[in-house]
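Only one protein chain is missing; all other protein chains are in place.
So, chain A:
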Amino acid sequence: MSTLHRLKVEFSGGLELLFGNQRVHTLSLPAVIPVDEARPSEPRSTDVTYLIHYLRTHLLTDRPELFVEGDTIRPGILVLINDTDWELEGEGAYELKNGDEIVFISTLHGG
């Protein structure tokens, strides 16, 4: 039986409206991506790209085009991994660890 990563995912800046108006979600994801999901070729560790895929298929309730673009997030959404810009952590390739906190902030809600 594979181990599970327990993650805290938070949405801010209006993104919570796309996720049932709930800001904070606690998720348990497998440490290894299931072969039949997202990347069918070979098993690999759960990364942020898989998290985005998981959020889109399991938690997103409204208008996916406002959250994702292809297999990454839409421009204008800031992602923090443990309070650090995800660009410093390798963006979608960052391998998730147990207890990680991921924050998605929309910057597209007016000036």
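Going forward, a residue touches a chain if its C-beta (ideal position, glycine included) is under 8 Å from a C-beta of that chain, and two chains touch if they have at least 3 such contacts; residues count from 1.
Just so it is clear, contacts and distances are computed from a predicted model.
Enquirer: Absent chain per UniProt: "U6 snRNA-associated Sm-like protein LSm4", "Cytoplasmic tRNA 2-thiolation protein 2", "Eukaryotic translation initiation factor 3 subunit L" or "Pyruvate dehydrogenase E1 component subunit alpha"?
Expert: Listed in its UniProt record, the absent chain's protein name reads "Cytoplasmic tRNA 2-thiolation protein 2".
Enquirer: Using the touch definition up top, pick the residue from A:Asp71, A:Glu87 or A:Glu101 that touches the left-out chain.
Expert: A:Glu87
Enquirer: Tell me, which residues in chain A touch the chain that this view leaves out?
Expert: Looking at chain A, the ones touching the missing chain are residues 12-14, 66, 75-76, 78, 80, 83-85, 87-88, 103, 105, 107-111.
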